[in-house]
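Take this structure first; my questions come after.
Apart from one protein chain that is not included, each protein chain of the complex appears where it belongs.
Labels run A, B and C following the written order; every chain starts at residue 1.
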């Protein structure tokens, strides 16, 4: 019997490639304000592990030194260890090869995991048991926020936005095999999906996909608490000379508030807030091709050229 | 096998007693800005059904004419119809009598439901299949918010806060039988629970309970989008002469922003925003009795007398 | 003896040309939320008089039907009637012809006034005694804001931004003869002024000028209370299909928060907030030509083509 219960909880982490690891680490820790939790070397490439201050687990962003920027893989958090078996069986039944890894096998603090390729060529991981190291607050009588944070300091990773040549195949894979639910879609005039937004966390999206090169990363996003925080972050980005791609504005899709900018390697980052609550029986919202501009940037009603052509 | 998957999604509705139904309806629709969706009469008492603008379902607040104010019952939304059987079996195995109702049997738009008493005497309902009537926006190319809303117009109901003589028994019932998770607790110096905060929706609380008379309602809360919205709402409340119990401030527990006020019948309402994301494996936060003031009202560090003594 | 006391208090009003008077009136009253206070016909052209809700005087924006859009004249409020004589003498001594008008001669509610041309060809008025009709609140026990405002409803007109071929001559005229103070300037690499910002009201600008066609209007701006209000206004503009020129962002010059958009005739409007306090002995801030992008739009560091080429 089909169930709508969520075995996937949320986005666990992203691993991204950066040509200059020290420069990227300085940016993510000092400007964006993430915390470095570990370093290792894997497959000959040094890596830096980072987490946001309010995350309890060991890492949410991993930087891997590599010649080009881009996404190494995405990882989603599973509710239970048994969910690894559930998805392995489901994927293999659909002819998708799955590799399994023991806890800590993939790196420090890493959970037990399975990995497989999406139809778009993106490497996808599901994991359970990432080491819990606590957020930066005491568990007894905590203040609402540490007062000594550095930089923008978003509380947590929020979602991931990638590109695929075949958005419909990508979407079917994520909804049917990984049990994501569709919240919004942009449809071409001929009815095919140009972009889709998918969730498990009762928010507008944990992952989204738009038409583009297979395997490409459009951006990954951190949660901010409100519109005012987005503005203060833009002040800090401008002060530090970070290239701001899109100044604070609003999406039509998700209703969210946003600013886009680039890490020193050219990976696009987003700060995101807002959105709405999503029940499992949510009826998806559709945007037409004519209104794509408004769907993406609600105020300007136009998508800048960089949105479609600049990715990593 | 124990599971951490959520069969309960969120708070579905509250039914509250009001001595003057028309006055209460005017307040909830014109000042608070909910929408009236139906009226009926049940057990000889006329009722008004209300929903918030961004809710998709038929009702989230039901007003029932009655000699005194207070809570008739609370209702939580189930993921699937089969969850009605799951909880019926679990409750009956624990010796809790359960009554079952067909869809629409309890009122217009009402889902299939089971009802039972919590140890505190509160009537609890679990329901599935409340009629979906849509929010106030089109499903194609919607703006982020209707522009013609009246009053404060919170997008949705958020949580419920009740009182119980035995907080520990109440908490055990909700965590063990209804599978809620504990996020925060206030402990007396002797170690027993003075208040607990429980969730299924990955937020700090869907229901909370504090030491007090069995069956009492402390408040129910609507979600607001940000701190600025809380302030604008306080302006509207003051303008309309609503009694503001606690002006905009911050909780230590939940980290949330809040304002408390009373409906014309004396039921306490809250506007709430903020909070944090809760994973199912969240380790609870504990507040000590000495810090209860800061736990409740983070800025003043003192709880006003009304907080403990005024309820309905 | 030179004095730094302010005889000019602030911008009193702007009169702008609109080809479709009814369409413009609908926009300014229903979307922007100004109040219509009078209509008349002058020199064969029908006019509509408007004020913002918190302004006490009869008008701050006057719409004049005309074949093309643009600025008819700007008017500044004088402290005292005697200041009319002061400036008349000063202007005539400098060879500037001055015309004088009695109270109500120029239109309903109009103060006593003098008019003259700036070196850029802009018609400038100084006035005293505009009819006071009160804001929309009682003078006894007022709430902080009316609750029944329509549209965006900025509390007041803030400043004016025009274009001139010779920015230095314009600036000298306004500082030497009209006693404005320079707060900021953008200098070309050869040292000449590309843009200047001038004030009497202890804010970053009551009028500003940038290199462009003589007589041109770049925009006029209304005050908003904060960054959140700018965002909510952008929601309303987008909802009503208004062309948003620049979504909410921040200026480097003035530090202010802003959004630009166009009235139905093509006159650019701004909503502005922020800035800083200016003492009369304020030492001006200088922006270099290389940093002009950051001076105008602090986050994007680039000025869109429309900023320089679209005016009225």
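In the analysis below, contacts are C-beta pairs under 8 Å (C-beta built on N, C-alpha and C of every residue); 3 or more make two chains touch, one makes a residue touch a chain.
Everything numeric in this text was worked out from a predicted model, so none of it was measured.
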Subject >> Chains in view that touch the one left out, judged over the entire complex >> reply: A, B, C
Subject >> Among C:88, C:175, C:201 or C:304, residue touching the chain not depicted >> reply: C:201
Original post:
Considering the whole complex, which of A:60, A:130, A:228 or A:273 touches the chain not shown?
Top reply: A:228
Original post:
Looking at C:39, C:100 or C:132, which makes contact with the chain not pictured?
Top reply: C:132
Subject >> Touching residues on chain B - with respect to the absent chain >> reply: 227-228, 231, 234-235, 237-238, 244, 247-250, 257, 259, 294, 297-301
Subject >> Residue ranges of chain A at the interface with the undisplayed chain >> reply: 143-145, 147, 226, 228, 235-236, 238-240
Original post:
At which residues does chain C meet the chain that is not included here?
Top reply: 1, 3-7, 9-10, 54, 56, 77, 79-80, 82, 132, 134, 139-145, 155-156, 201-202, 223, 225-228, 250, 252, 255, 274, 276-277, 279-288, 291, 294-295, 298
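The working rule: only the chains that are shown with their structure count from here on.
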**OP:** When you average C-alpha coordinates per chain, which one falls nearest the overall C-alpha average? Tell me, please.
**Re:** A
Subject >> Between chain B and chain A, distance of the C-alpha-averaged centres to the nearest whole Å >> reply: 31
Original post:
When the centre of a chain is set as the mean of its C-alpha atoms, what distance in Å lies between chain A and chain C?
Top reply: 44
Subject >> Mean-CA-position distance for chain C and chain B (Å) >> reply: 49
Original post:
Among the residues of chain A, which ones contact at least 2 other chains?
Top reply: 227-228, 250, 294, 298
